[in-house]
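Only a single protein chain was left out; the remaining protein chains are all shown in position.
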Amino acid sequence: MPHTEALLFPLAMVALVAEAMTAALAAGRRNMDWLGVAMLGCITALGGGSVRDMLLGHYPLWWVQSPYLLLLTGGAALATIGIAQFVHRFHTIFLILDAIGLVVFTIMGANVAMSMNQPLLIVVVAGMITGCVGGVIRDVLCNDVPLLFRAELYASVSIVTGLLYIGGITYGLSPDIVIAAAFAVGLTFRLLAIRLKWEMPKFVYDSETK
Amino acid sequence: MPHTEALLFPLAMVALVAEAMTAALAAGRRNMDWLGVAMLGCITALGGGSVRDMLLGHYPLWWVQSPYLLLLTGGAALATIGIAQFVHRFHTIFLILDAIGLVVFTIMGANVAMSMNQPLLIVVVAGMITGCVGGVIRDVLCNDVPLLFRAELYASVSIVTGLLYIGGITYGLSPDIVIAAAFAVGLTFRLLAIRLKWEMPKFVYDSETK
Partner (left out) sequence: MPHTEALLFPLAMVALVAEAMTAALAAGRRNMDWLGVAMLGCITALGGGSVRDMLLGHYPLWWVQSPYLLLLTGGAALATIGIAQFVHRFHTIFLILDAIGLVVFTIMGANVAMSMNQPLLIVVVAGMITGCVGGVIRDVLCNDVPLLFRAELYASVSIVTGLLYIGGITYGLSPDIVIAAAFAVGLTFRLLAIRLKWEMPKFVYDSETK
């Protein structure tokens, strides 16, 4: 398992930075002040894992044990203020980094639940919470209906990635290969979904009835 | 206590399904996609108990220990998409199921706190959190001011139910009788409140002063 961690670690750092930066842009759209930008960056990047750990009773939380993660994510959010005017040029890079974040966080979250010997369904859910909940908190704090529930194949990518990871580990394949495969498939799925504008059918219900 | 659980169990399943279905309708009003509908169903139905357990440090959470609850509530939410057009015909049934949910969740939540030997006030609050917080999370995720704080005797019903339950158990009555009484009184109170449009006085404050 430490080997797996080592494999995922650099990608996780990239993912944290990417999530913090997208949060900073959302904060800028709400005209938050600099400290608010830094805080929203930390909360978005680290919130998914924190909620997972509080739900599973898995203490201490990652950032409590490794407080430098607060500096990394808060710093990345602040740095985004300086480069925001160029961000639209790097729009594609951002989408790719965010997709990497989704997939990597999912695998890490599933990994945590597996190390606690949770049942398979909880492992998938733990991965999904880790990958997706940070963005939900960001949207709630920005007073939006969370994008996660409305648009794009985001949670679906997380579920597919989690299932692949768990399936591979359960069938006794080498963790390195399983991670590589889950990562590749998840990332491809997410990028195709963005590129081809795949969407899940929506449930439109209109009624005065409470 | 296992006997009590057995008594409440079938009602709790009905309550979970009812809460998931009302959440699905709320999701449909926000045009969420199918996976969003399923997720909002799970979060609404299981959120109250989860918040209670995290506040009390009562691990593992119910759905983590019994993951099939995620399938039950997510499935109920998805099924609602198919039958939404007929739902208005069953409006009254929905209100009754939701009321059953409120009362049953309250008793179950109070029960959990009692089994932890919490003080009486905490037992009432634990019941109220279990019964009411799922709806609060649903409203926050749908970007509404929670109904709980604004309208209808909902939390009040939960408090009365909880007090009856605790009072009966504390005075040494048989759990079966106490549960039946608390259930009957709570449910009647809630249905009367809906029927007769009972409301608590509101606090209307209007000022520019922050």
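Going in written order, the chains are labelled A and B, and every chain counts its residues from 1.
Note that in this section a residue touches a chain if its C-beta (ideal position, glycine included) is under 8 Å from a C-beta of that chain, and two chains touch if they have at least 3 such contacts.
The structure presented is a predicted model; accordingly, all values stated were derived computationally and were not measured.
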Note = In the whole complex, of A:V14, A:I96, A:L120 or A:V140, the residue touching the missing chain would be A:V140
Task = Would you indicate which residue among A:M39, A:A76, A:I169 or A:M200 is in contact with the undisplayed chain?
result = A:M39
Message = With the missing chain put back, one of B:A6, B:V145 or B:L196 would touch it. Which one?
response = B:V145
Query = For subunit B, which residues touch the unseen chain?
reply = 54-57, 118-119, 121-122, 125, 136, 140, 143-146, 148-151, 155-156, 199-207, 209
Message = Applying the definition given at the start, please give the residues of subunit A touching the unseen chain.
response = 24-25, 27-37, 39-40, 50, 54, 57, 59-61, 64, 67-68, 70-71, 81, 84, 87-88, 91, 140-143
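Methods note: only the chains that are shown with their structure count from here on.
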Task = Round to the nearest whole Å and give the separation of the Cα centres of subunit A and subunit B.
result = 30
